[in-house]
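A single protein chain has been omitted; all remaining protein chains appear in their positions.
As written, the chain order gives the labels A, B, C and D, with residue 1 at the start of each chain.
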Amino acid sequence: MNLEMFLKMQNELLLVGLLLAVLIGEIITSQKSKVKLINVTIIGFALVTLIGFIYQPTQGSIFGGMFRTNALIQLLKNGLNVGVLIILMQSAGWLKESLVPQKKSAEFFMLMFSSVIGLNFMISSGDFLMFYVALELSTLPVAALASYNAYKRQSAEAGIKLILSATLASGLALFGISFLYGATGALYFDDMANLLQMSNLTILGLVFFFAGLSFKVSLVPFHFWTADVYEGSPINVTSYLSVISKGAAVFIMMFILFNVFKAFTSIWQPMLYGVAIATMFVGNLFALRQQNLKRFLAFSSVAQAGFMLLGILNGGVLGATSVVYFVLVYMFSNLGAFGVVQAISHKTGKENMKDYEGLYRTNPLLSLIMMLGLFSLAGIPPVAGFFGKFFLFTAAAGKGYYILVFIAVVNATISLYYYLKVIRAMFLRVSDNPIPYFKNDIFMKLGLASAAAGILVLGLYSPLFEYVQSISNLIFN
Amino acid sequence: MDILSLFVVAPIITVAALLFTKNLQQSRVVALIGSLVQFGMSINLIFAYLAERATGNTSIMVFTKSVVWFKSLNIRYDIGADGITVFMIILASLVVLAGVFISWKIKDLPKEFFISLIVLATGVYGFFISLDLFLMFLFFEVAVIPMYLLIGIWGSGPKEKSAMKLTIMLMGASALLLVGLLGLYFYSSPDGNYTFNILEIAKVNIPAQVQHYLFPVVFIGFAVIGALFPFHTWSPSGHASAPTAVSMLHAGVLMKLGGYGVFRVAMYLLPIGAKEWSWFFIILSVIGVVYGALSAIKQTDLKYINAYSSVSHLGLVLFALLMLNKTAWNGAILQSLSHGFMTALFFALIGMIYERAHTRDVRELGGLLKVIPFISVIYVIAGLASLGLPGFSGFVAEMTIFVGAFQNVDIFHRVATILGVTVIVITAVYILRVVGMMLMGPLKKEEYRDFPKATWYEKTGIFLMLIPIIIIGTTPLWISDIIMESIKPFIERML
Amino acid sequence: MISGISIYHILTLTTILFFIGVYGFITRKNLIAILISIELILNASAINFVIFNTYLYPDMLQGVYYSIFIVAIAAAESALAVSIIVSFYRMLASVDVKDTETLKY
Amino acid sequence: MEQIIFYILAAIIIVFAIAAVNSRKILHAVIYLLFVLVAISGIYFLVNYNFLAALQLAIYAGGVIVLIIFSVMLTHNIDSKLDTASLTSKIIAGVLSIGGIATTLFAIYTYPFTSNDNFKGVEVSDVGFKMLSFERGGFVLPFEVISILLLAILIGAIVIAKGQHLIEEEHKQNQ
Partner (left out) sequence: MNFSYTILIPLIPLFVFLFVGILHTKLTPKIAGSIGVLGLSTTTLLSLYTAYKYFFEVGKVGEVYQTFIGAKTTWINFTDTLHIDMGVLLDPISIMMLVVVSFISLMVHIYSLGYMKGEAGFNRYYAFLSLFTFSMYGLVIATNIFQMYIFWELVGVSSFLLIGYYYDKPSAVAAAKKAFIVTRFADLGFLIGILILSYYAGTFDFQTLNDPQGAIILNGIGGSFMGLSVLTWALILMFMGGAGKSAMFPLHIWLPDAMEGPTPVSALIHAATMVVAGVYLVARMFPLYYFIDGGFVLQIVAYVGAFTALFAAIIACTQNDIKRVLAFSTMSQIGYMMLALGVSGYDGHEGLGYMASMFHLFTHAMFKALLFLGAGSVIHAVHSNLMKDMGGLRKYMPITNITFLIAALSISGFPFTSGFFSKDEILAAAFEQNKLLYFVGLFVAGLTAFYMFRIYFSIFWGKDRDYKHAPHESPLTMTIPLILLAILSIAPGYIHFSDFISADRTSFVAHLDFPLAITAVVTGLIGILVAFVFYKKESNIPERATKAFGAIYTWAYHKFYIDELYLFVTKKIIFNVVSASFAWFDKKVIDDGMIGIGNATINSSDKIKKLQSGKFQDYATWFVVGAIALVLYFLYKN
């Protein structure tokens, strides 16, 4: 055990450090300087993010294989960090104006950071115990965050729904894991992969485990909590759930399916096939009729999860590439959309589609960013979402799933319908009572701008995809 | 910067410049300059093309350029042009230019209007020059999406519904298309070196069994935007709701993507599938031709009449493509061009009439020849061109198609062709009906007397469309020879 | 290793326990009662781990550790859940499930 | 002997589990849960995992149950009876549970478990040693991570209570 080994977990350690720093800062600063603390924390997180990009931890595993890291995992962690950073920047105004008076701004950071730490450990985990602990670490603080909005009954309701459903899900996953353990006697992923053999019990274990993880990715029929929790939670928590937490979960799901359940490909591929179709349809059909934008984006993110399964179905490097790439793209797209919703909701408290009518005429920039985000989610070129979706479809088609691809593209068309509904409200409609023009604070601007930049650049600029492609084979180890 | 990439870059620069404009005066001038440059480039392109061919370059595509984009998937920025591309680009640039003139006095959000217009143009240019299926698909969608905003914001009538219907149907078609393109990709190489490049896929013989499934997918995917019956229904309502310039671009250029795509991708890459399926789609396209024309007879909204007429005319394009011979294909391309100019002209005129009368219902109009002679006379000319009068482009195109179609000997093709030919009569009926009701006869309402005469920018827009119609109509030889030359490699695959 | 009792017996027990928990989770109309059901579910899994460890892989202690962690996490979870439920109660003076149904459709 | 004890424990677990999810008095339900948990620790004793059994008793019986009782006290009138679910939902849940049990048992019974007899029992020191080992088979990392979890839960629980406080203050001010 030496320093170099610890450096493999630099990201987690830095975050823990930051978390403790915030804790100390919270204790020693006066109420007046809490606002500054927020700024400092965000900058601190930005530094952590930056370091993640600068110092690439060496590939390898520590703690006897419980913790692994490699370039792909680090890329994802960096991506998640960027996403969290954008979320923090977008929520700075809300934090300062709503939470500081309630004296719970620092706690927000601490909870969020601990959840991020959990996610980081989760995608680095090398055994089922670590995975389980990290999963809980990533979920439970978010439940607290979901019920953060003390003024709103919905917020508490969201918290309750999240924590109870999550516990049930993890209970089911645990039950599944226990059978897998019983069948192999191993908890490490690599041991398990070697020992697992096809049997009724292991299939049951796989499915239960998959169901528990699907909960986090919001796959149908394990998705029902999504919309309610997304709608009730504060918006930044919603975007965190829909982007960061989902992205990490998809990645680890792909990793586990590819490696641990390699022998079960004939099981999980048809399973994903069915679940993907159901997820896309259900997500889209529900999204069609939503008026509340948070709820709307919730269902849209359910549908997007269905698309991601197409990449996983490929089962190869191309699939891994397309999924990781899509997760990154999706992150920026969703954050662009959520950022605008956040900005408007924060300034005016309006979250319904109807309130957005005529938005372009009063707030053109916000509308444009929203449009970019929605187009990207819908997969309209030349923004990044198009490329992300295209590669997912390519991955699925590469394994011959043409019908599934067709269903997926039809769903993309349905999704376009409701994305266009928002655009219709913003651009086509003229309202007597539009949202008035307002200025955003600098953090919000930065947050929105970086989301927009990501949406624009990620697709057209191919080296990123190439980089993902070049390291994607790391998914297999 | 190579000569073709400019067609993507120039509009983007225009859009960028438009972002900084403040009002109508500025934005329309910028848009005008931009589209003039594009037009100039397209004229330059044809000379460059002829010069290139004169040097003895006989490759299928000239001015090719290939830049690797997504290396691992072998997605490349592959562009190139042949004679067909060149003409399509000229068509597009002219219609865009005319569209800018026609929108000279656009009222609401001028900057955004011109931006959307030019973005659409970018997509169209890009589509035409693409040799890479991925790129083609990308530009296809780039071209379709601005339509939503253009119709939705600046349209009239049930614009939101129409815009939505149009966008969703076209994107639904691209769903099929995408599946087809991916199929092509994964069958483009037996050993895993997949490619999206059209010319390279053409070197591979895709198994007949695969073509059997891929062809209808790709064909329908493209043909929906070419208003294939029964997927044409997005077009009439879309036209009716769209603002003038958008109708022009829509009918004049956008709908051409369908035929062009069918020709370049479905026919070229899947010849066996084409032969196998042609009978089925011939039936659909003939239905479209006759049905569109017959539907047009009964319409009262000018734009609906023209929309159905487009269904009919573009049905002929698909019909001709499915005839699978050189002459018919030549006719298809000519018809694409001809229809592009004619419908654009029609829509421009309809827009002018609507601006004055605030109605497009033929029953409410009458005797316009008296009050707006210039517009009316051009309308008559456009009508005559549309019904295939010699001297105008429509005649050349239709005759080429019919002669080509008649080269197929069997009774099925014969009957189909003869049914298709009947369209010349039906077209005459609905065109003359409009001319008779709207332009001739006694003046319907007294207030029509105060209609302002055509302005200079309206006239410019009109002439930009009219002149090519007459050029193609009177001196078709050089055009058809260039096209014929370019068709050769494509038809060789078919034989 | 309980003499005379095969692993199947114990697994049957835990399975029944698990689904009793599930049953409770679905049917109880009180948030705290649901919390109780969750404890049953988690305990069922914990017993599973221990039993597998004892019966099948006694030379390694992984199952036991797993159940230790399950216990710890279950405790933390219920603490947080109780905290949220109590705050909910303070807002609405209710811990009934039927009051958590405003977000729907 | 052990066999009989096991059957008794199993009977306690199942009966009281069923009682816990059906009792109409919340406090009764909590007590039934306590019985279940104690019986489970009995099973741990039976398989010689004394440490685990102790942990079960301490944390569950001592911690979680107390926590739940507190929350029950805070939120319930002792005499209040719980609502029961409608019969349909009970039937659905019942069928589902029985189906689940059947499925799971089918999977279990078709799996050929081969018992390993060289069980030697566990010392607490072994447990501690492994817990802090960072080699393969050691558990120091999850141990550390769970500390972060506990910290986070602590903060979460506090902050949720804090928010409530403010509402009440504002409420007072409004009055």
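The rule is short, and it goes like this: a residue touches a chain if its C-beta (ideal position, glycine included) is under 8 Å from a C-beta of that chain, and two chains touch if they have at least 3 such contacts.
All of these numbers come straight from a predicted model, not from anything done at the bench.
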| item | value |
| --- | --- |
| Touched by the hidden chain, restricted to displayed chains | A, B, C, D |
| Residue touching the undisplayed chain, where the options are A:S165, A:S239, A:Q342 or A:N440 | A:S165 |
| From B:L138, B:I225 or B:L369, residue that would touch the chain that is not displayed | B:L369 |
| Contact partner of the left-out chain, one of B:T64, B:S156, B:T359 or B:Q407 | B:Q407 |
| Contacting the left-out chain in the complete assembly, out of B:A51, B:A208, B:V425 or B:I467 | B:V425 |
| Residue touching the undisplayed chain, where the options are B:A48, B:I297 or B:M494 | B:I297 |
| Options B:S5, B:S72, B:S189 or B:T233, residue touching the unrepresented chain | B:T233 |
| Interface with the undisplayed chain - residues on subunit C | 22, 25-28, 34, 97, 100-105 |
| Hidden partner chain, residues of subunit A it touches | 160-161, 164-165, 168-169, 172, 198, 200, 203-204, 207-208, 210-211, 215, 220-222, 224-225, 227-228, 267, 270-271, 282, 285-286, 288-289, 414, 417 |
| Touching residues on subunit D - with respect to the absent chain | 89, 92-93, 96, 99-100, 103, 106-107 |
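The criterion applied here is as follows: only the chains that are shown with their structure count from here on.
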| item | value |
| --- | --- |
| Averaged-CA centre spacing for the pair subunit D and subunit A, given as whole angstrom | 30 |
| Intercentroid distance (Cα basis), subunit D paired with subunit C, Å | 5 |
| Where subunit D touches two or more other chains at once, by residue number | 104, 108, 113, 137, 139, 142, 146, 149, 153, 156-157, 160, 163-164, 167 |
| For subunit C, residues that touch 2 or more chains besides their own | 18, 21-22, 35, 56-57, 60, 62, 65, 69, 73, 76-77, 80, 83-85, 87, 91 |
| Complex interface listing, subunit C residues touching subunit D | 1-13, 15-24, 26-30, 32-33, 35-37, 39-40, 43, 46-47, 50-51, 54-62, 64-65, 67-69, 71-80, 82-87, 89-91, 95-96, 98 |
| Contacting residues of subunit A [partner subunit D, same complex] | 1, 16, 19, 62-67, 101-104, 107-108, 110-111, 114-115, 117-118, 121, 129-130, 133-134, 136-137, 140-141, 143-145, 147-148, 150-151, 159, 179, 182-183, 188, 199-201, 203-204 |
| Contact set on subunit D toward subunit C in their complex | 2-3, 6, 10, 13-14, 17-18, 20-22, 26, 29-30, 33, 36-37, 40, 43-44, 46-49, 52, 55-56, 59-60, 63-64, 67-68, 70-72, 74-76, 82-85, 89-90, 92-94, 96-98, 100-101, 104-105, 108-109, 113-120, 122, 126-127, 130-131, 137, 139, 142, 146, 149-150, 153, 156-157, 160-161, 163-164, 167 |
